[in-house]
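Every protein chain but one is kept in place in this view of the complex.
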């Protein structure tokens, strides 16, 4: 089954052999300008979860950990003439630990990464291809919010609920939105606020998320990027047999689709409900980490 | 002299006792919406310098160092069922080492930080007030580029050249720009590309930059933030006697002005020259680091 | 009460105003030579707990965390001519997270650190006095093992059990040991193996440990250093009212006593039981970290 899916959505070579940005190719200047024209109220909504060692979303993670913050110098210790003090700080920042974009080097499948390169192009010196720096200047366009809890009148989608293509169609249609090539899709499940309120209990276990059936939909609509408020974006338990993170495996490796996770969509949900508009300018710049596998991002939705 | 200057530009209490965002108060929804309306070509220009241990701008720094990148897991070592591999990475990220915003906790003067708080509010646990997280959702608006090398037909401003208020007036007027309250001002000296081409030799020594005389100008025009392509923003040698980083001391501590450094303005310079327009939508989200003194930023100029 | 205790055991000024090594002054060349003479079987017992991110003793700690290990370069990525590969690694090492010595800068009491210096001598640039580097070449001598579980025929001392001076006297006398000036005392409670077997559950909660009553004993016998197999060395709940870590406060700050924690004394217990001898040469070198507050240590007992 997954091989049929891959055959339908594979983008290897679609934008040339040297392509390292995948579906971000869908974003055109026309699309960016049109997205900017959506800004009317002048409201900024930031989607980045705080980078916080004690209270961040990795608190209950089995393997990853929250960023660790060090004060390198206090003003009293770094004195310049005239009673001036300067503080500096340093962070040990796991690049997949907070609101973040996955680079196209993040996942391999059957030994290959996006563009049919060997997974061994990801080395202890960093991603030699498909790294986050390749897309660092590319992530802005029309953002859409598919807000399921708001639509359905629930606190959050249930653990294990696999969002379907029909769900996306219905949800967006209800807001009068027709997806366009180059759109950046945000999917709110409500699971983040639900778990955060419980000190992140359960955030990394079974969770709602995108099902495999949405991959054709994302491909057909030429979505440039998709992000959720969950830790893994895709539904858990996974909805394919015998394969881990199947959505990632197909979407990152074969489509070259930019995936985002742990986006805080709560305030955006409220702002969209307030003005009844679920489209906006989304500006979500990754940090240009040389060889980076991912990047934290504090995306701004401008309405 | 510096006390007279402080008396003129001090903003302590201007936006209430609890204010922690300083001149970002100038940015209004109206200003944001107007800025978005400047986007016509749909061009994205990213201003973030790569985070690169070997080749980053701290290569020649006396004290700071470039970010250090670790591959935490290679795809071959983190295997899921079905031949899926997952890579992760971690970065030791000095928060003042690359393109960055200084929080209002970055500098103290005579024992005080912005808002007349004690500098001891910056502790080994991070900034207890005025930290970067306070402004993480605030940095977007109309960007202006004052491109001095382009105006003057030089490669870069000379080391030690103190940009004046008259320089700013002349430069912007020549582009037909009238500064407005809430503008985000980018100042290109050309010094970054000059030093980068020499493997960053001299980048942290004497440098061109904003002179103290521009502080009244920034205050009077209600500029929300200012950033340059240099390591220190202000001119070196400093243009005040007996005080280190005098521009920072007045602007951060007394005005609450957001300062940015090491912004890569080269491509933006070319794009502005190409279309003749030196104003644009600038979206420059800091990371919401709890207690953070600063944050890397990959600002986008949208034209 | 604690003030009376301090009055009895205070060593400030005892070894001169500039002293930064405290009770390590008790260790003389004669004592070192005598300790070496104890080695007869040629057995080496290492007391260092593995530095292990996933399984280390901080697994259940409220605040500290285990060391984090990064492979900086794999042999396949760092190639020299002739098919030679070189691997390197890096560790984020909390200096109090594993088997470790506390420097005399680790704790302050009423604003002072050992030698009557201000606690502000410990700065964001490190300990300006009493740091671990000061004692880096000083920690070898006769080691004694007070093995309570072995003596009492129990698995471990109970949580909250405060070891007394009488306990030490009885335990050592039973092994025929008379403490001497400059001895390094190891105290086995069995609590480490007990908690490790339960995945470190409870290791940082209530625990057995040295009670305040042992301080006079340690002072009178001129013990140079004391270490246990617990996380805090002293008993929890603390056996003084209204004061946190009272043993540390008196012993480190007023006596200048070197304290060690999280020493793995299991194999040593077996070896001592095997040969019936509870004294040995102990060599326990801290790392000479400039300004360091503590250091990991892999002490060797040589029998």
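Note that the chains are named A, B and C in the order they appear, and that numbering of residues resets to 1 at the start of each chain.
Methods note: a contact is a pair of C-beta atoms (placed from the backbone, for glycine too) under 8 Å apart; a residue touches a chain by one contact, two chains touch by 3 or more.
All of these numbers come straight from a predicted model, not from anything done at the bench.
Chemist: Name every displayed chain that the left-out chain is in contact with.
Modeler: A, B, C
Chemist: Any idea which of C:57, C:115, C:143 or C:292 touches the chain not displayed?
Modeler: Of these options, the touching residue for the absent chain is C:292.
Chemist: Can you say which of C:18, C:242 or C:276 touches the chain missing from this structure?
Modeler: C:242
Chemist: Check each of C:105, C:129, C:225 or C:272 against the chain that is not shown and name the one that touches it.
Modeler: Looking across C:105, C:129, C:225 or C:272, the contact with the absent chain belongs to C:105.
Chemist: With respect to the chain omitted from the figure, which of B:19, B:49, B:72 or B:279 is a touching residue?
Modeler: B:72
Chemist: Please identify, in ascending order, the residues of subunit A that touch the omitted chain?
Modeler: Its contact residues with the unshown chain are 68, 70-72, 90, 92, 124.
Chemist: If the missing chain were put back, which residues of subunit B would it touch?
Modeler: 65, 68, 71-74, 76-78, 92, 123-125
Chemist: For subunit C, which residues reach the chain that was dropped from this view?
Modeler: 28-34, 36-37, 39-46, 48-53, 55, 64, 67, 69, 71-72, 74-76, 80-96, 105-111, 113, 119-120, 122-127, 133, 136-138, 140, 240, 242-246, 248-249, 281, 283, 285-294, 296, 298-300, 302
What we mean here is this: only the chains that are shown with their structure count from here on.
Chemist: Are the chains arranged, by touching, as a line, ring, star, complete graph, or other?
Modeler: complete
Chemist: Taking the mean of the C-alpha atoms as each chain's centre, how many Å separate subunit A from subunit B?
Modeler: It comes to 26 Å between the two C-alpha centres.
Chemist: Multi-chain contacts in subunit B: which residues touch at least two other chains?
Modeler: 71-72, 90, 92, 124
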